[in-house]
Every structure is written in C-alpha cells, then in structure tokens.
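Every protein chain but one is kept in place in this view of the complex.
For chain A:
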Amino acid sequence: MSSDQGQTNWPLQMEKIRDARDEAAFAAVFAHFAPRVKAFLMRSGTDAAMAEECMQDVMATVWHKAHLFDPSRATLSTWIFTIARNRKTDMLRRDRRPEPEDLTWGPEAEAPQEDVIALQQETTKLGQALAMLPAKQRDLIEKAYFGDLSHSEIAAETGLPLGTIKSRIRMALDRLRHAMG
C-alpha cells in the first residue's frame, strides 16, 4: 500500500482519515511522509531529537486537519510541506505565522477527479524540472527553502516553470469561489 514510487493514491488515504478516522490509512501516510518531514526539519538546522518531536506534531496535525486537504490545489507532499514549514517557524523563531484566509470545500462539494489528476501531473513535472535545473539555480532554491537566504537575497528569477501549475491552481480557486457564491 505504501510504495515509495509515488503510486499510492494519497487523496484516497486522506479521505479515509477524514471520513473514517482510519488508522491503517494514517500509518501508510506516516510511513511515507514522517521520515521526509524529519529530514526536512534537520536540513533546516534542527537537531535530531527536536526534529523527531516536531515531526510527530506535524503528523498529528495532518490527522486533525485532514478535512482541509484539497487535492485539486495541492499534492499531499505540498500540503505536508506547508504544515512542516509553519511548525518550523513556531519552533525556531517563536513567531506567529499569519496565514491567508482559508478557502475550503464544503463536505458535499468534492473536487472533480480529473482536476486532482491534472494537478498531480503538473506537480510531477515541476519536481522533474527542479531536479534538472543547473546546479547554481538549484542551490539557490535549496538555500531559500532551508533558511540560508534572506528575502532580499532571493532572486526573482528562479528558472522554475511555475506557469502551468499556477494556472491549474488558479482554475481550482475560481471553481471554489463559485462554489462559495
């Protein structure tokens, strides 16, 4: 069930956690993502013990906020990244992290399957593009995300092809706005 090749249907696992508080589904999500969250926190400068504790907190949030996951706007990796990043800010800087107003689906308005699949594909392409960037640009992006660059040092030009994924997310947002009236 929890193959590491990205074949697992994560939106389905999240639905099971959301609707049935399914512990087996959560164990699968945990087996895949917990080691990644821990590695991410350690790359951001946290020691192993702190990263372990903080990771458990992040994964508990994944359970509690399962109803806020919208697979037509973010893959599970992306969504868990945002939770880990927020937790990191709380922990390392003791700052509050202001978040934009949430736009979430009502329980009866599920995202259409084809939008979910299209977003997964765009995200995969973005990941491939990131892997193929010239070393210098890739280095810049890693430094930005792991906290080694201040905002004024981040160049606007990253060389990342964000265009298609942006328009995909934009479509999901427009549909959401319509659904909310």
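Definition applied: contacts are C-beta pairs under 8 Å (C-beta built on N, C-alpha and C of every residue); 3 or more make two chains touch, one makes a residue touch a chain; residues count from 1.
Everything below uses one rule, namely that contacts and distances are computed from a predicted model.
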The chain that is not shown, which UniProt protein name from "Anti-sigma-E factor ChrR", "Septum site-determining protein MinD", "Protocatechuate 3,4-dioxygenase subunit alpha" or "Amino acid ABC transporter ATP-binding protein" does it carry? "Anti-sigma-E factor ChrR"
Residue numbers in chain A that touch the chain omitted from display: 23, 27, 30, 34-40, 42-43, 48, 51-52, 55-57, 59-60, 63-64, 73-75, 77-82, 84-86, 88-89, 93, 95-102, 123, 126-127, 130, 141-142, 144-147, 149-152, 154-156, 158, 160, 162, 165-167, 169-170, 173-174, 177
